[in-house]
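Could you have a look at this structure, given as structure tokens, before my questions?
All protein chains but one are shown at their positions in the complex.
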Amino acid sequence: MLSVEGLNTYYGDSHILRGVDVQLPAATSVGLLGRNGMGKTTLIRSLMGYVRPASGRVQAEGRDVTGWTPEKMARLGIGYVPEGRGIFPNLSVRENLVMSARPGPDGQRAWTFERVMSTFPRLAERLSHGGQQLSGGEQQMLSIGRALMTNPRLLILDEATEGLAPLVVAEIWRVIGEIRATGISTLIVDRDWRKVLGHTDQAVVMEKGLIVLKGQSSALLAEPAQVSELLGV
Amino acid sequence: MKRLSTFLPLACAILLAVAGPELSPYASDFVVKVMILSIFALSLELLVGMTGLVSLGHAAFYGIGAYTTVLASGNEGGSIATLLPLAMLCAGGYALVVGALSLRTRGVYFIMVTLAFAQMAFFVFHDTDFGGGSDGIYLYIRPVLGALDMENRLTTFYVVLASLVFTYALLALIGRSRFGAALAGIRVNEQRMKAAGFPVYGYKLAAFVIAGALAGLAGFLLASRDGVVNPELLSWHNSGDVLLMIILGGLGHLRGAVIGAVVFTVLKEVLSTQAFVGPLADHWQLTLGIAIIAFVALLPKGLIGLAQRISPRATA
Amino acid sequence: MDLATFLVQCLNAVQYGLLLFLVASGLTLIFGIMGVINLAHGSFYMIGAYLAFSLAPLFGDRFIVMLLAGLVLTALLGYVLEWAFFSYLYQRDHLQQVLMTYGLILVFEELRSILVGNDVHGVPLPPWLSGSFALGDLMSYPWYRIFASVACIVVAIGLYYVVNRTRLGMMIRAGASNRDMVRGLGIDIRRLYRIVFAAGVALAALAGMIAAPMSSVYPNMGASVLIICFVVVVIGGIGSITGALLAALLVGFVDTFGKVFFAELSGVGIYVLMAIILIWRPEGIMGKKA
Amino acid sequence: QQPALKVGLMLPYSGTYSALGVAIENGFKLRVQELGGKLGGRDIEYVKVDDESDPAKATDNVNKLIKRDNVDVIIGTVHSGVAMAMAKAAKESGTVLIIPNAGADAVTGPMCAQNIFRSSFSNWQPAYAMGMVAAKEGKKTAMTITWKYAAGDESVAGFKEGFEKGGGKVVKNLTVPFPNVEFQALLTEIAAAKPDAVYSFFAGGGAVKFVKDYAAAGLNKNIPLYGPGFLTDGTLQAQGDSAQGMLTTLHYADGLNTPRDNAFRTAYATQYKLQPDVYAVQGYDAAQMLATGMTAVKGDIGKKAEFAGAIEKAKIDSPRGAFTVSKAHNPVQDFYLRKVDGMENKVVGVAVKGLADPARGCRM
Partner (left out) sequence: MNALLSVSTLTRRFGGLVAVSDVTLDLHRGEVHAVIGTNGAGKSTLINMLSGEIAASAGQIKLDGRDITRRSQAMRARSGVGRSYQRTTIFPEFTVHENCRLAAQAATPRPWAIWQNAGACSASNAAAGEALAAAGLADVAHRVAGTLSHGAKRQLEVAMCLATKPRVLLLDEPLAGMGAEETDRMLALLEKLKAEHAILLVEHDMDAVFRIADRITVMVNGAVIASGDPASIRENAQVRTAYLGEDH
């Protein structure tokens, strides 16, 4: 559903992405791996339209969407869970969710407030808390719940399990599995690379702004030497 | 390039010192006014640019400095040696009280509490006869110190210039000292400063008092030059104007404060003078307003950003 | 002071407080909720008042229609202003907005002088609102003041509802804290803010239009309301409409009784109030801790 | 041929009083024009400075005229606080200053000087006259209400002096912080205290609002509202019905119907397509005073003593009626009692003839 070609992105003078090509086919989940500072977040921000790539093309279902604003990209059906969560501190938990509720681009409303509540029961207990007053993990859940409320076709999770308790992490992976099963594409960045490979169809590994490895997740998981070397483990 | 940032202000100061006697009475008067405003702006820069405390009540300290000078002179006049420290002390003293209370708040609330205390001082001078009421009060004899007599135009010029150099140097020193580094840290991330072990409140209060005292210095100079003070000196318009100057100049740089004071004053002077702009002078509000809007639109970092854009390496 | 006078003074205080809220309501939206420091608020108030002065002859006694027409015009003005002057300021330091709005004040004030002149003008009361009712043996109370109070209550309720109960309100508040994230959720924050800004301008102008027949229109009339509006919004706690309403009423009482009991120094009354409240509660009456 | 006489006009061209500034300038220029564009044989060159009615900037603004433009004469201004700073600067530099409005008592009191003149009034004057009228009307008690600022205090003090001399008693002074225009609380106080009369001092938008509120509260039916003429001058259109029938005192009025005034009004109206008001008269008379002095010194304005002496001796043929100038350089003039009738402040009589300011504190 989304693909990028030859993406080059700069922050000021520093050349961060150096000609990245990635395909995110519909109903497929892709893992994005790489050590700290290799450009994963930058890639995501480039294709969401937060930073304007210096060159390269972003395409959505064959349409050229290079240079589109984040809101237009989101309306194509991309749900975004950013690194660092991006909770609205001045809104209550309920409001954080309600404000983002929106039917998907195809009009379906699979994810409702109730469904998010049953996925993250913890949030149900904190509905009237301000975003600021949540624990770190609660914020993470809220951020995912909020992205789901937009009923996306592609969900981008940038370190979505950071700071979550093991049980919740397991729960999130279960939810990711569930989301995947419903035909939503996912792009997952996570430091637990085994989990990533276990929950995705394909994976790419980035190093210094380049895609250095691409493959079927299952194959990479079976032969982890190459991956683990690139990740420095 | 660090050298440029010390060299340039120094060169300007020397230039002024040499040019002083050559200036016409009006030009000298104008330069003195701009220098006083620069001191005032610098004192606020310590708060806003260096510490991140936006105050909308800074004119109170300026006004208190000026009123102290006049009230303490009485009918016999007084000595610079007593009046100047006294003006700074009174302004700093009020700043201590205001700071101690208002530093409990932050952000816009801080802006408003400082405004509140300034307005209180304003109304004390405006609504009571203590300082001559709303029409103000005269300074009959200007301060003297031995041969230095502020009645003399050139003396005033050099006293003000020396004060400006002193203020600038003091703040430049503070800026690079550990005190200044801590203030900068407080501006950027107060939470982390506390966690690291800085008594943040004390630091902020110290900055507030120093800024107040320096504003008092500017007030002393103003009263000595004008020979008349008025409650409007303490009004929020005046606090707002000086804040505008440092924003216009570019926050975070001492030069910015001075540039802002100079440009704001000169711009207004030029735009409201028929000799320069002809009949447009009658509409100086319009032209000044448009100029300000243009500055904001085109210069996100203030005027100092303009210099940086022209020669990106010229700033350290 | 006897009981009857006391009650009348309370009525005055409430009525003045409500009026203050009306004037501050636009600022509550633009500054309190959007987070844009808007010094030009007083100018929008002035524009409203002068608009009432210019429109009154055209609309005659159809006062409400005139208010609506004025609302539409000023909302348009706000929309354009946001587009031209504010849309690129959100990413910058907040203080840049201060400078920008200051420039706008000067421009508006001079344009007013060029277009309408510098005289004091009155705006006629609509006949159906020009009566008054007796209050005590000497005094009477104009119906128009009651009308203004009602208008204020309507605005207060409407504003509260929109900001706190609708998704639109939530989006606005979200935008104040994290614009980028709002965009990532597919919301066109730029258009949204343009609309909110327009609404804020329209509210300020509405206050000006409603105030015009009571007072009059004159140069610099905007400057005097500016500070008091900020006081109201800040005492109430930024972002809280209920807080602003409470604060406005509080200021109304302090001002009214200050004039009666401490005439000599009543000017400081609201500032003392503000200092005390903010030192006691550093985030305002209804504000949330940051 | 002497060089042109530089006249500095330091008046409010922006802000609340800008209309007044323009009227004064118009009046001044009209007179100069009538005199053939020359004073004491010298051409006139104008330099304008907007004083913004801001006393904090007053010293700088007046110094622009004195030091930058080297003017020979300064005409200004409306705001008393600004005028005080101007007087200080004029006294120090010796530049001739003619004040065409600001009523601060001090300017022709403690601050009086050989080169400082006023073509208008002192705050004390119309107030004192009104106090005498109120007493004569048989009022026993009065309350005063004004903004809490120097001009208000002086005006109220003048009224009290006149009223109590006539046997009345001022029972209470009410004040409103400047420039607050919310009067309802104090109107309630007035209604509760029921004095025989109320004297008020406001200007511009405040005057309009006060008069309107006073009428809207129904107080004007039982307690007459008095004030100096500024309460209703130039504001009648805005005040509408609420000012009808009000009595005020001032050194000028509508319907004087003297040949001098009629000539002035016609000339002004043809020239500027505007009706003149008291401010225009004050500007006009400032030019007359200047002309008197200039003629006496034959254009050499450096002759301070002769210049001042000529004005002190002169009888200024003003549209308001001829007046003389006191030792302290304030007009000694008649104060009219005026009644609002339609859109006019109609003269109903002379409240006090040839009233001079006591000039307390002037040592000249």
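Letters A, B, C and D name the chains as they come in the text, with residue numbers starting at 1 for each one.
Throughout what follows, contacts are C-beta pairs under 8 Å (C-beta built on N, C-alpha and C of every residue); 3 or more make two chains touch, one makes a residue touch a chain.
The structure displayed is predicted, hence computed values, not measured ones.
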{"item": "Contacts of the hidden chain among displayed chains", "value": "A, B"}
{"item": "Touch criterion as defined above, residue of A:V168, A:L187, A:A203 or A:L220 at the omitted chain", "value": "A:V168"}
{"item": "Selected residue (touches chain absent from view) among B:A196, B:V266, B:L280 or B:L298", "value": "B:A196"}
{"item": "Touching residues on chain B - with respect to the absent chain", "value": "170, 173-174, 176-182, 184-185, 188-189, 191-200, 203, 206"}
{"item": "Residue numbers in chain A that touch the chain omitted from display", "value": "11, 14, 35-38, 41, 83-84, 122, 126, 133-138, 140-141, 159, 162-170, 191, 193, 231-233"}
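The rule we apply is simple: only the chains that are shown with their structure count from here on.
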{"item": "Third chains touching both chain B and chain A", "value": "C"}
{"item": "Centroid-based (C-alpha) most distant chain relative to chain B", "value": "A"}
{"item": "Middle chain, criterion being Cα centroid separation", "value": "C"}
{"item": "Where chain A and chain C are represented by their mean Cα positions, the distance between them in whole Å", "value": "43"}
{"item": "Inter-centroid spacing, chain D versus chain A (mean Cα positions, whole Å)", "value": "74"}
{"item": "Chain centre separation in whole Å, for chain C relative to chain B (CA means)", "value": "32"}
{"item": "For chain B, residues that touch 2 or more chains besides their own", "value": "123, 126-127, 285"}
{"item": "Two or more partner chains touched - positions in chain A", "value": "none"}
{"item": "Touch-based graph of the chains, sorted into line, ring, star, complete or other", "value": "other"}
{"item": "Those chain pairs that satisfy the touch definition", "value": "A-C, B-C, B-D, C-D"}
{"item": "Chain B to chain C touching residues, read off their complex", "value": "48, 54, 101-102, 104-109, 112-113, 115-117, 119-120, 123-124, 126-128, 236, 240, 243-244, 247-248, 251, 283, 285-286, 288-293, 295-297, 300"}
{"item": "Footprint of chain B on chain C - complex, ascending", "value": "37, 39, 85, 88-89, 92-93, 95-96, 98-100, 102-107, 109-111, 113-114, 227, 230-231, 234, 238, 264-265, 267-268, 271-272, 274-275, 278-279, 282-284, 287, 290"}
{"item": "Touching residues (chain side chain A, partner chain C) in the complex", "value": "48, 50, 69-71, 74-75, 80, 82, 86, 88-91, 95-96, 98-102, 130, 132, 146-147, 150"}
